[in-house]
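One chain of protein is taken out of this complex; the other chains stay put.
Think of it as A and B in the order they're written, each chain with its own count starting at 1.
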Amino acid sequence: MLSVTDLQKTYPSGDEALKGVSLDVTGSETVAMIGPSGAGKSTFIRCVNRLTEPTGGSVELDGLEITGLSGKELRNARRDMGMIFQEYNLIERLTVMENVLSGRLGYVSTWDAFRRKFAGDDIERAYEVLERVGLGGHENNRADELSGGQRQRVGIARAILQRPKILLVDEPTSSLDPESSRAVMDLLTEIAAEDDIPVLINIHEVDLAEEYAGRIVGLRDGQKVFEGGPDDLDETARGQIYRGEEIPEGAGPTGKVAEAGTPGESSQEEGQIRRG
Amino acid sequence: MATEQPEQRTWRRPTAFYNHYVKWAVYVVITVFLLWSAWNMRISVARVIEGWGAAIGLIQGMVPPEFTPFKMDLLIEGLIESLAMSVIATIVGVLLSIPVAFMSAENIAPRPVYWVGRGIITVSRSFHELIIAIIAVKAVGIGALAGVIALSYKTVGFFAKLLAEEIEDIDSGQMEATEATGANRVQTMLFGVVPQVMPRIIGLTIYRWDINIRHSTIVGIVGAGGIGATLLNSFDQYDYDFFLTIIIAIIAIVMVGELISTYIRGRIQ
Partner (left out) sequence: MTDYQTWERRTPRQRIGRYILMLIVLVAAAISWQLLQINYSYLGTAPEEFMDLITRMYPPNVGYTGEIVSPMIETIHIAILGTALAVLMSIPVALIGAENTTPNRFTFVLGKFIISASRSVNVIIWALVFVIIFGSGALAGTLAIAVRSIGFCSKLIAEAIEEIDPGQVEAIQATGANSVEAAIYGIAPQVKPALIGVSTYRWDINVRASTIIGFVGAGGIGVELNTSINFFAWQQVLTILLAILVIVVFSEVVSAYLRRKVR
(Lines give C-alpha, C1' and ligand atoms only; values in the text may rest on other atoms or scores of the structure.)
Protein backbone atom coordinates (compact mmCIF):
# COMPACT_ATOMS: atom_id res chain seq x y z
CA MET A 1 0.00 0.00 0.00
CA LEU A 2 2.66 2.48 1.07
CA SER A 3 6.04 2.40 -0.54
CA VAL A 4 8.69 4.84 0.66
CA THR A 5 12.00 4.80 -1.15
CA ASP A 6 15.15 6.47 0.07
CA LEU A 7 13.38 9.34 1.80
CA GLN A 8 15.62 12.27 2.67
CA LYS A 9 14.99 15.47 4.55
CA THR A 10 17.66 18.09 5.00
CA TYR A 11 16.64 21.36 6.60
CA PRO A 12 17.96 24.72 5.32
CA SER A 13 20.07 24.94 8.48
CA GLY A 14 21.97 21.88 7.28
CA ASP A 15 20.37 19.52 9.74
CA GLU A 16 19.92 16.10 8.10
CA ALA A 17 16.81 14.69 9.69
CA LEU A 18 16.38 11.78 7.29
CA LYS A 19 19.31 10.29 5.42
CA GLY A 20 17.59 7.95 3.05
CA VAL A 21 15.01 5.71 4.69
CA SER A 22 13.05 3.10 2.79
CA LEU A 23 9.99 1.34 4.08
CA ASP A 24 7.06 -0.64 2.73
CA VAL A 25 3.73 -1.06 4.46
CA THR A 26 1.45 -3.65 2.92
CA GLY A 27 -1.88 -5.32 3.41
CA SER A 28 -3.40 -4.50 6.75
CA GLU A 29 -0.34 -4.79 8.92
CA THR A 30 0.59 -2.50 11.78
CA VAL A 31 4.13 -1.18 11.54
CA ALA A 32 5.62 0.61 14.54
CA MET A 33 8.53 2.98 14.19
CA ILE A 34 10.70 3.36 17.25
CA GLY A 35 13.88 5.18 18.04
CA PRO A 36 15.44 7.80 20.28
CA SER A 37 14.34 11.45 20.24
CA GLY A 38 15.54 13.27 17.18
CA ALA A 39 15.88 10.07 15.18
CA GLY A 40 13.59 11.39 12.51
CA LYS A 41 10.47 9.34 13.24
CA SER A 42 8.08 12.29 13.25
CA THR A 43 9.79 13.78 10.23
CA PHE A 44 9.35 10.52 8.35
CA ILE A 45 5.63 10.26 9.02
CA ARG A 46 5.04 13.90 8.22
CA CYS A 47 6.88 13.51 4.93
CA VAL A 48 4.50 10.77 3.86
CA ASN A 49 1.56 13.15 3.58
CA ARG A 50 3.92 16.06 2.92
CA LEU A 51 3.08 18.17 5.92
CA THR A 52 6.86 18.33 5.85
CA GLU A 53 8.36 18.45 2.36
CA PRO A 54 10.98 15.77 1.74
CA THR A 55 14.13 16.91 0.00
CA GLY A 56 14.78 13.61 -1.71
CA GLY A 57 13.36 10.17 -2.33
CA SER A 58 9.83 9.16 -3.19
CA VAL A 59 6.60 8.17 -1.52
CA GLU A 60 4.01 6.00 -3.25
CA LEU A 61 0.56 5.29 -1.93
CA ASP A 62 -1.34 2.55 -3.69
CA GLY A 63 0.73 3.10 -6.79
CA LEU A 64 0.27 6.87 -6.82
CA GLU A 65 3.44 8.95 -6.53
CA ILE A 66 2.79 11.42 -3.70
CA THR A 67 6.03 13.35 -3.85
CA GLY A 68 5.37 14.92 -7.20
CA LEU A 69 1.78 15.96 -6.67
CA SER A 70 0.70 19.56 -6.51
CA GLY A 71 -2.29 21.47 -5.20
CA LYS A 72 -5.55 19.71 -5.78
CA GLU A 73 -3.96 16.33 -6.50
CA LEU A 74 -2.12 16.43 -3.20
CA ARG A 75 -5.28 17.36 -1.35
CA ASN A 76 -7.11 14.45 -2.95
CA ALA A 77 -4.31 12.11 -2.01
CA ARG A 78 -4.36 13.36 1.58
CA ARG A 79 -7.96 12.25 1.86
CA ASP A 80 -6.72 8.70 1.66
CA MET A 81 -4.23 9.18 4.49
CA GLY A 82 -5.74 9.54 7.92
CA MET A 83 -3.39 11.23 10.37
CA ILE A 84 -3.53 11.09 14.15
CA PHE A 85 -1.42 13.56 16.08
CA GLN A 86 0.51 13.53 19.32
CA GLU A 87 -1.15 16.69 20.62
CA TYR A 88 -4.52 15.58 19.22
CA ASN A 89 -4.75 18.81 17.20
CA LEU A 90 -8.49 19.07 17.59
CA ILE A 91 -10.16 22.39 16.92
CA GLU A 92 -10.64 23.26 20.56
CA ARG A 93 -13.51 25.70 20.25
CA LEU A 94 -15.58 23.57 17.90
CA THR A 95 -17.84 20.69 18.86
CA VAL A 96 -16.81 17.06 18.79
CA MET A 97 -19.11 16.45 15.83
CA GLU A 98 -17.54 19.26 13.82
CA ASN A 99 -14.12 17.87 14.57
CA VAL A 100 -15.11 14.41 13.42
CA LEU A 101 -16.87 15.70 10.31
CA SER A 102 -13.83 17.75 9.38
CA GLY A 103 -12.39 14.44 8.24
CA ARG A 104 -14.63 14.78 5.21
CA LEU A 105 -13.49 18.28 4.28
CA GLY A 106 -11.62 16.91 1.32
CA TYR A 107 -14.95 15.83 -0.13
CA VAL A 108 -17.13 18.89 0.33
CA SER A 109 -17.12 22.24 -1.38
CA THR A 110 -15.84 25.27 0.49
CA TRP A 111 -19.28 26.81 0.75
CA ASP A 112 -20.80 23.62 2.16
CA ALA A 113 -17.89 23.40 4.56
CA PHE A 114 -18.63 26.91 5.77
CA ARG A 115 -22.28 26.05 6.32
CA ARG A 116 -21.32 22.78 8.02
CA LYS A 117 -23.34 20.93 5.39
CA PHE A 118 -22.06 17.41 5.05
CA ALA A 119 -23.62 14.43 3.25
CA GLY A 120 -26.31 12.58 5.19
CA ASP A 121 -24.30 9.35 4.93
CA ASP A 122 -21.30 11.05 6.45
CA ILE A 123 -23.29 12.38 9.37
CA GLU A 124 -24.80 8.98 10.05
CA ARG A 125 -21.37 7.42 9.87
CA ALA A 126 -20.00 10.08 12.17
CA TYR A 127 -22.53 9.09 14.82
CA GLU A 128 -21.58 5.44 14.35
CA VAL A 129 -17.88 6.11 14.58
CA LEU A 130 -18.35 8.21 17.71
CA GLU A 131 -20.21 5.34 19.30
CA ARG A 132 -17.50 2.97 18.21
CA VAL A 133 -14.78 4.99 19.91
CA GLY A 134 -16.95 5.21 22.99
CA LEU A 135 -17.99 8.85 22.76
CA GLY A 136 -21.63 8.47 21.79
CA GLY A 137 -23.68 11.36 23.14
CA HIS A 138 -20.71 13.72 23.24
CA GLU A 139 -21.18 15.12 19.76
CA ASN A 140 -22.29 18.56 20.97
CA ASN A 141 -19.59 18.99 23.58
CA ARG A 142 -16.83 21.44 22.82
CA ALA A 143 -13.55 19.68 22.16
CA ASP A 144 -11.81 21.51 24.99
CA GLU A 145 -14.30 20.04 27.48
CA LEU A 146 -12.88 16.54 26.97
CA SER A 147 -10.07 14.72 28.71
CA GLY A 148 -6.85 13.81 26.92
CA GLY A 149 -7.87 10.25 26.23
CA GLN A 150 -11.25 11.35 24.92
CA ARG A 151 -9.66 13.92 22.66
CA GLN A 152 -7.37 11.37 21.12
CA ARG A 153 -10.38 9.17 20.44
CA VAL A 154 -12.02 12.07 18.61
CA GLY A 155 -8.81 12.36 16.62
CA ILE A 156 -9.10 8.68 15.73
CA ALA A 157 -12.75 9.14 14.74
CA ARG A 158 -11.79 12.05 12.49
CA ALA A 159 -9.16 9.99 10.74
CA ILE A 160 -11.48 7.01 10.33
CA LEU A 161 -14.22 9.13 8.84
CA GLN A 162 -11.94 9.88 5.92
CA ARG A 163 -12.19 6.20 4.91
CA PRO A 164 -8.43 6.28 4.50
CA LYS A 165 -6.25 3.71 2.79
CA ILE A 166 -3.69 4.01 5.55
CA LEU A 167 -3.48 5.44 9.04
CA LEU A 168 -0.46 7.59 9.86
CA VAL A 169 -0.14 7.88 13.59
CA ASP A 170 2.39 10.27 15.18
CA GLU A 171 3.10 9.39 18.84
CA PRO A 172 -0.55 9.00 19.84
CA THR A 173 0.21 8.17 23.46
CA SER A 174 2.95 10.64 24.42
CA SER A 175 0.48 13.03 26.02
CA LEU A 176 -1.53 10.33 27.77
CA ASP A 177 -1.24 8.41 31.02
CA PRO A 178 -0.45 4.66 30.79
CA GLU A 179 -4.06 3.54 31.15
CA SER A 180 -5.41 5.88 28.49
CA SER A 181 -2.45 4.93 26.31
CA ARG A 182 -3.48 1.29 26.33
CA ALA A 183 -7.09 2.14 25.70
CA VAL A 184 -6.14 4.26 22.70
CA MET A 185 -3.79 1.62 21.30
CA ASP A 186 -6.46 -1.05 21.72
CA LEU A 187 -9.00 1.07 19.93
CA LEU A 188 -6.62 1.97 17.15
CA THR A 189 -5.61 -1.57 16.36
CA GLU A 190 -9.16 -2.88 16.65
CA ILE A 191 -10.57 -0.35 14.23
CA ALA A 192 -7.71 -0.80 11.83
CA ALA A 193 -8.26 -4.54 11.87
CA GLU A 194 -12.03 -4.21 11.41
CA ASP A 195 -11.72 -1.87 8.47
CA ASP A 196 -8.71 -3.69 7.08
CA ILE A 197 -6.46 -0.62 7.05
CA PRO A 198 -2.67 -0.70 7.41
CA VAL A 199 -1.23 1.44 10.18
CA LEU A 200 2.13 3.18 10.35
CA ILE A 201 2.62 4.28 13.89
CA ASN A 202 5.40 6.34 15.35
CA ILE A 203 5.83 5.49 19.00
CA HIS A 204 8.52 5.77 21.62
CA GLU A 205 7.13 3.40 24.23
CA VAL A 206 8.87 0.24 23.10
CA ASP A 207 6.66 -2.08 25.12
CA LEU A 208 3.56 -0.75 23.41
CA ALA A 209 5.28 -1.20 20.06
CA GLU A 210 6.10 -4.80 20.85
CA GLU A 211 2.59 -5.53 22.00
CA TYR A 212 0.58 -3.97 19.23
CA ALA A 213 2.71 -4.02 16.12
CA GLY A 214 3.25 -6.83 13.67
CA ARG A 215 6.46 -5.32 12.42
CA ILE A 216 8.89 -2.92 14.04
CA VAL A 217 11.24 -0.47 12.38
CA GLY A 218 14.05 1.18 14.33
CA LEU A 219 15.31 4.60 13.35
CA ARG A 220 18.46 6.24 14.59
CA ASP A 221 19.98 9.48 13.45
CA GLY A 222 17.89 9.61 10.27
CA GLN A 223 18.66 6.06 9.22
CA LYS A 224 16.89 2.75 9.52
CA VAL A 225 18.93 0.48 11.78
CA PHE A 226 16.41 -2.23 12.51
CA GLU A 227 13.54 -3.94 10.82
CA GLY A 228 11.88 -7.08 12.07
CA GLY A 229 9.19 -8.64 14.22
CA PRO A 230 8.68 -7.94 17.93
CA ASP A 231 10.56 -11.15 18.75
CA ASP A 232 13.64 -9.92 16.95
CA LEU A 233 13.77 -6.88 19.13
CA ASP A 234 16.19 -8.17 21.75
CA GLU A 235 18.82 -6.36 23.77
CA THR A 236 21.35 -6.23 20.93
CA ALA A 237 18.84 -4.62 18.65
CA ARG A 238 17.75 -2.14 21.30
CA GLY A 239 21.34 -1.26 21.94
CA GLN A 240 21.88 -0.55 18.28
CA ILE A 241 18.77 1.61 18.05
CA TYR A 242 18.93 3.52 21.29
CA ARG A 243 22.56 3.53 22.28
CA GLY A 244 24.17 3.54 18.87
CA GLU A 245 26.06 0.34 19.43
CA GLU A 246 28.02 -1.04 16.58
CA ILE A 247 26.19 -3.02 13.97
CA PRO A 248 28.49 -5.96 13.15
CA GLU A 249 29.81 -6.52 9.65
CA GLY A 250 27.45 -8.61 7.55
CA ALA A 251 24.45 -8.06 9.82
CA GLY A 252 20.91 -8.40 8.46
CA PRO A 253 18.00 -6.03 8.98
CA THR A 254 17.54 -7.27 12.54
CA GLY A 255 21.09 -6.24 13.41
CA LYS A 256 22.51 -9.72 13.76
CA VAL A 257 24.93 -11.55 11.59
CA ALA A 258 23.25 -14.24 9.53
CA GLU A 259 23.87 -17.77 10.77
CA ALA A 260 25.10 -20.58 8.54
CA GLY A 261 22.43 -21.78 6.15
CA THR A 262 20.60 -18.53 5.94
CA PRO A 263 20.93 -16.18 2.95
CA GLY A 264 23.98 -14.16 3.98
CA GLU A 265 24.85 -12.17 0.90
CA SER A 266 21.72 -10.12 0.67
CA SER A 267 21.96 -9.40 4.40
CA GLN A 268 25.52 -8.26 3.93
CA GLU A 269 24.44 -5.89 1.20
CA GLU A 270 21.71 -4.52 3.41
CA GLY A 271 24.14 -4.09 6.21
CA GLN A 272 26.47 -2.16 3.96
CA ILE A 273 23.68 -0.01 2.69
CA ARG A 274 22.62 0.81 6.22
CA ARG A 275 26.07 1.65 7.44
CA GLY A 276 27.17 3.40 4.31
CA MET B 1 -37.91 -6.67 -2.29
CA ALA B 2 -37.55 -3.13 -1.04
CA THR B 3 -34.98 -2.76 1.71
CA GLU B 4 -35.97 -0.46 4.51
CA GLN B 5 -33.44 2.21 5.24
CA PRO B 6 -33.42 3.25 8.87
CA GLU B 7 -33.95 6.96 9.49
CA GLN B 8 -30.65 8.74 9.04
CA ARG B 9 -29.61 10.89 11.92
CA THR B 10 -28.94 14.54 11.25
CA TRP B 11 -26.92 17.07 13.14
CA ARG B 12 -27.08 20.81 13.53
CA ARG B 13 -24.46 23.01 14.99
CA PRO B 14 -25.55 24.30 18.40
CA THR B 15 -25.94 28.04 18.61
CA ALA B 16 -24.86 30.52 21.27
CA PHE B 17 -28.28 32.11 21.08
CA TYR B 18 -31.25 30.66 22.90
CA ASN B 19 -32.34 28.70 19.86
CA HIS B 20 -32.02 28.81 16.10
CA TYR B 21 -35.05 31.05 15.60
CA VAL B 22 -33.59 33.67 17.90
CA LYS B 23 -30.34 33.42 15.99
CA TRP B 24 -32.02 34.09 12.65
CA ALA B 25 -34.11 36.89 14.14
CA VAL B 26 -30.98 38.61 15.41
CA TYR B 27 -29.24 38.23 12.05
CA VAL B 28 -32.25 39.69 10.23
CA VAL B 29 -32.51 42.64 12.61
CA ILE B 30 -28.82 43.41 12.21
CA THR B 31 -28.98 43.19 8.43
CA VAL B 32 -32.04 45.40 8.24
CA PHE B 33 -30.41 47.95 10.51
CA LEU B 34 -27.24 48.00 8.45
CA LEU B 35 -29.22 48.44 5.24
CA TRP B 36 -31.22 51.25 6.83
CA SER B 37 -27.99 52.93 7.93
CA ALA B 38 -26.51 52.58 4.48
CA TRP B 39 -29.63 53.97 2.84
CA ASN B 40 -29.43 56.97 5.14
CA MET B 41 -25.98 57.74 3.84
CA ARG B 42 -27.46 58.65 0.50
CA ILE B 43 -24.75 56.98 -1.46
CA SER B 44 -25.12 57.17 -5.19
CA VAL B 45 -22.89 56.33 -8.11
CA ALA B 46 -22.84 60.00 -9.07
CA ARG B 47 -21.51 60.92 -5.66
CA VAL B 48 -18.77 58.34 -5.83
CA ILE B 49 -17.69 59.53 -9.28
CA GLU B 50 -17.66 63.16 -8.17
CA GLY B 51 -15.77 62.08 -5.10
CA TRP B 52 -13.13 60.39 -7.21
CA GLY B 53 -12.50 63.64 -9.07
CA ALA B 54 -12.31 65.61 -5.82
CA ALA B 55 -9.90 63.05 -4.40
CA ILE B 56 -7.55 63.40 -7.35
CA GLY B 57 -7.69 67.17 -7.00
CA LEU B 58 -6.95 66.92 -3.32
CA ILE B 59 -3.97 64.63 -3.83
CA GLN B 60 -2.57 66.89 -6.54
CA GLY B 61 -2.89 69.79 -4.13
CA MET B 62 -1.16 67.95 -1.32
CA VAL B 63 1.77 66.56 -3.24
CA PRO B 64 4.53 67.59 -2.93
CA PRO B 65 4.48 68.58 0.76
CA GLU B 66 5.73 72.06 1.58
CA PHE B 67 9.01 72.66 3.39
CA THR B 68 9.60 76.43 3.24
CA PRO B 69 11.42 77.85 6.30
CA PHE B 70 8.55 80.04 7.39
CA LYS B 71 6.14 77.17 7.39
CA MET B 72 8.67 74.93 9.12
CA ASP B 73 8.89 77.44 11.96
CA LEU B 74 5.12 77.41 12.30
CA LEU B 75 5.17 73.65 12.23
CA ILE B 76 7.84 73.28 14.89
CA GLU B 77 6.21 75.86 17.09
CA GLY B 78 2.94 73.99 16.94
CA LEU B 79 4.53 70.60 17.55
CA ILE B 80 6.45 71.83 20.55
CA GLU B 81 3.30 73.27 22.01
CA SER B 82 1.52 69.97 21.46
CA LEU B 83 4.32 68.01 23.10
CA ALA B 84 4.42 70.36 26.06
CA MET B 85 0.67 70.04 26.45
CA SER B 86 0.93 66.27 26.45
CA VAL B 87 3.59 66.29 29.19
CA ILE B 88 1.72 68.62 31.52
CA ALA B 89 -1.62 66.96 30.89
CA THR B 90 -0.22 63.53 31.62
CA ILE B 91 1.40 64.61 34.87
CA VAL B 92 -1.63 66.54 36.07
CA GLY B 93 -4.00 63.81 34.93
CA VAL B 94 -2.08 61.01 36.63
CA LEU B 95 -1.77 62.95 39.88
CA LEU B 96 -5.50 63.61 39.90
CA SER B 97 -6.30 60.01 38.95
CA ILE B 98 -4.63 58.46 41.95
CA PRO B 99 -7.14 59.65 44.52
CA VAL B 100 -10.00 59.00 42.10
CA ALA B 101 -8.74 55.47 41.54
CA PHE B 102 -8.61 54.77 45.26
CA MET B 103 -12.13 56.14 45.50
CA SER B 104 -13.29 53.79 42.78
CA ALA B 105 -11.86 50.53 44.02
CA GLU B 106 -14.52 48.24 45.38
CA ASN B 107 -12.26 46.62 47.93
CA ILE B 108 -11.10 49.85 49.48
CA ALA B 109 -13.67 52.56 49.14
CA PRO B 110 -16.92 52.78 51.11
CA ARG B 111 -20.01 52.38 48.96
CA PRO B 112 -21.10 56.02 48.39
CA VAL B 113 -17.51 57.07 47.70
CA TYR B 114 -17.23 54.19 45.24
CA TRP B 115 -20.24 55.40 43.29
CA VAL B 116 -18.92 58.96 43.14
CA GLY B 117 -15.55 57.77 41.92
CA ARG B 118 -17.09 55.53 39.27
CA GLY B 119 -19.37 58.37 38.25
CA ILE B 120 -16.41 60.66 37.65
CA ILE B 121 -14.72 57.97 35.58
CA THR B 122 -17.81 57.27 33.49
CA VAL B 123 -18.44 60.94 32.72
CA SER B 124 -14.80 61.40 31.83
CA ARG B 125 -14.76 58.42 29.52
CA SER B 126 -18.05 59.10 27.78
CA PHE B 127 -17.11 62.34 26.09
CA HIS B 128 -14.57 62.69 23.33
CA GLU B 129 -11.70 65.00 24.21
CA LEU B 130 -12.79 67.45 21.54
CA ILE B 131 -16.08 68.04 23.35
CA ILE B 132 -14.25 68.83 26.57
CA ALA B 133 -11.78 70.95 24.59
CA ILE B 134 -14.46 73.02 22.93
CA ILE B 135 -16.18 73.70 26.24
CA ALA B 136 -12.88 74.50 27.91
CA VAL B 137 -12.11 76.99 25.16
CA LYS B 138 -15.38 78.76 25.89
CA ALA B 139 -14.60 78.73 29.59
CA VAL B 140 -10.93 79.79 29.71
CA GLY B 141 -10.28 81.11 26.24
CA ILE B 142 -8.40 79.88 23.23
CA GLY B 143 -4.97 78.41 23.82
CA ALA B 144 -3.02 75.67 25.46
CA LEU B 145 -4.74 75.94 28.83
CA ALA B 146 -7.98 74.65 27.35
CA GLY B 147 -6.08 71.81 25.72
CA VAL B 148 -4.32 70.83 28.92
CA ILE B 149 -7.63 70.83 30.76
CA ALA B 150 -9.27 68.64 28.12
CA LEU B 151 -6.41 66.14 28.00
CA SER B 152 -6.06 65.96 31.78
CA TYR B 153 -9.75 65.29 32.06
CA LYS B 154 -9.56 62.35 29.65
CA THR B 155 -6.42 61.10 31.35
CA VAL B 156 -8.23 60.91 34.67
CA GLY B 157 -10.98 58.74 33.23
CA PHE B 158 -8.56 56.40 31.47
CA PHE B 159 -6.01 56.15 34.24
CA ALA B 160 -8.32 55.98 37.21
CA LYS B 161 -10.37 53.18 35.65
CA LEU B 162 -7.36 50.98 34.93
CA LEU B 163 -5.73 51.80 38.24
CA ALA B 164 -8.95 51.04 40.12
CA GLU B 165 -9.13 47.66 38.39
CA GLU B 166 -5.53 47.04 39.38
CA ILE B 167 -6.27 47.93 42.97
CA GLU B 168 -9.27 45.63 42.98
CA ASP B 169 -7.06 42.81 41.76
CA ILE B 170 -4.51 43.02 44.52
CA ASP B 171 -3.84 40.32 47.00
CA SER B 172 -5.93 41.42 49.96
CA GLY B 173 -3.79 39.33 52.23
CA GLN B 174 -0.97 41.85 52.04
CA MET B 175 -3.35 44.63 52.97
CA GLU B 176 -4.85 42.72 55.86
CA ALA B 177 -1.44 41.87 57.21
CA THR B 178 -0.47 45.52 57.20
CA GLU B 179 -3.71 46.50 58.93
CA ALA B 180 -3.16 43.80 61.52
CA THR B 181 0.04 45.44 62.68
CA GLY B 182 -2.01 48.47 63.75
CA ALA B 183 -1.29 50.72 60.79
CA ASN B 184 -3.75 53.50 60.01
CA ARG B 185 -5.59 53.83 56.71
CA VAL B 186 -2.90 55.77 54.88
CA GLN B 187 -0.12 53.54 56.10
CA THR B 188 -2.07 50.49 55.02
CA MET B 189 -2.37 51.96 51.56
CA LEU B 190 1.32 52.78 51.40
CA PHE B 191 2.57 49.40 52.48
CA GLY B 192 -0.24 47.10 51.51
CA VAL B 193 -1.48 48.51 48.25
CA VAL B 194 0.98 50.87 46.59
CA PRO B 195 3.87 48.43 46.19
CA GLN B 196 1.62 46.06 44.32
CA VAL B 197 0.34 48.61 41.87
CA MET B 198 3.44 50.75 41.40
CA PRO B 199 4.90 48.97 38.36
CA ARG B 200 1.59 49.25 36.63
CA ILE B 201 1.34 52.97 37.43
CA ILE B 202 4.59 53.68 35.65
CA GLY B 203 3.75 51.55 32.64
CA LEU B 204 0.30 53.10 32.35
CA THR B 205 1.72 56.61 32.63
CA ILE B 206 4.00 56.05 29.67
CA TYR B 207 1.13 54.46 27.74
CA ARG B 208 -1.17 57.38 28.44
CA TRP B 209 1.53 59.90 27.55
CA ASP B 210 1.79 58.24 24.15
CA ILE B 211 -1.98 58.54 23.69
CA ASN B 212 -1.93 62.14 24.88
CA ILE B 213 0.68 63.02 22.28
CA ARG B 214 -1.69 61.83 19.57
CA HIS B 215 -4.62 63.74 21.01
CA SER B 216 -2.63 66.89 21.65
CA THR B 217 -2.06 67.18 17.92
CA ILE B 218 -5.76 67.58 17.18
CA VAL B 219 -7.37 69.48 20.04
CA GLY B 220 -6.10 72.62 18.33
CA ILE B 221 -8.80 72.06 15.73
CA VAL B 222 -11.28 73.57 18.16
CA GLY B 223 -8.83 76.17 19.42
CA ALA B 224 -7.30 74.35 22.34
CA GLY B 225 -3.66 74.83 21.41
CA GLY B 226 -1.06 72.80 19.62
CA ILE B 227 -0.48 71.96 15.99
CA GLY B 228 -4.17 71.25 15.43
CA ALA B 229 -4.97 74.91 14.86
CA THR B 230 -2.23 75.23 12.26
CA LEU B 231 -3.54 72.06 10.65
CA LEU B 232 -7.09 73.31 10.37
CA ASN B 233 -5.98 76.74 9.11
CA SER B 234 -3.91 75.26 6.33
CA PHE B 235 -6.82 73.07 5.31
CA ASP B 236 -9.35 75.90 5.30
CA GLN B 237 -7.00 78.10 3.30
CA TYR B 238 -6.59 75.38 0.69
CA ASP B 239 -2.90 75.26 1.59
CA TYR B 240 -2.88 71.51 0.97
CA ASP B 241 0.84 71.00 0.62
CA PHE B 242 1.46 72.43 4.06
CA PHE B 243 -1.45 70.30 5.28
CA LEU B 244 0.38 67.21 4.07
CA THR B 245 3.60 68.38 5.71
CA ILE B 246 1.86 68.73 9.04
CA ILE B 247 0.24 65.31 8.68
CA ILE B 248 3.59 63.71 7.94
CA ALA B 249 5.12 65.45 10.95
CA ILE B 250 2.28 64.26 13.18
CA ILE B 251 2.65 60.70 11.93
CA ALA B 252 6.38 60.85 12.55
CA ILE B 253 5.95 62.12 16.10
CA VAL B 254 3.27 59.55 16.85
CA MET B 255 5.45 56.71 15.59
CA VAL B 256 8.48 57.91 17.55
CA GLY B 257 6.31 58.26 20.63
CA GLU B 258 5.04 54.72 20.17
CA LEU B 259 8.55 53.35 19.77
CA ILE B 260 9.79 55.10 22.90
CA SER B 261 6.72 54.03 24.84
CA THR B 262 7.04 50.37 23.80
CA TYR B 263 10.76 50.39 24.59
CA ILE B 264 10.39 51.88 28.05
CA ARG B 265 7.47 49.68 28.96
CA GLY B 266 9.44 46.67 27.80
CA ARG B 267 12.33 47.69 30.01
CA ILE B 268 10.36 48.10 33.18
CA GLN B 269 8.64 44.71 32.97
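Some observations on this one:
We take it that a contact is a pair of C-beta atoms (placed from the backbone, for glycine too) under 8 Å apart; a residue touches a chain by one contact, two chains touch by 3 or more.
Not measured: the values here are computed from a predicted model.
When the full complex is examined, the chain removed from view is found to touch A, B.
From the set B:I120, B:V156, B:V197 or B:V222, the residue in touch with the chain omitted from the display is B:V222, counting the whole complex.
Between the chain not shown and the residues A:K41, A:R158 or A:R220, the one that touches is A:R158. Where subunit A meets the chain that is not shown, the touching residues are 49, 51, 72, 75-79, 81-83, 85, 87, 89-94, 98, 102-107, 110, 113-114, 155, 158, 162.
Take subunit B: the residues that touch the chain left off the picture are 16, 33-34, 36-38, 40-43, 47-48, 50-51, 54-55, 58, 80-81, 83-85, 87-88, 91, 122-123, 125-128, 130-131, 134-135, 138-141, 143-145, 148-149, 214-215, 217-218, 221-222, 225, 231-232, 235, 247, 250-251, 254-255.
Everything that follows uses one rule, which is that only the chains that are shown with their structure count from here on.
Distance from the subunit A centre to the subunit B centre is 53 Å, each centre being the mean of its Cα atoms.
For subunit B in complex with subunit A, the residues that touch the partner chain are 8-11, 13-14. On the subunit A side of its complex with subunit B, the touching residues are 95, 97-98, 101, 116, 120-121, 123-124, 126-127, 139-140.
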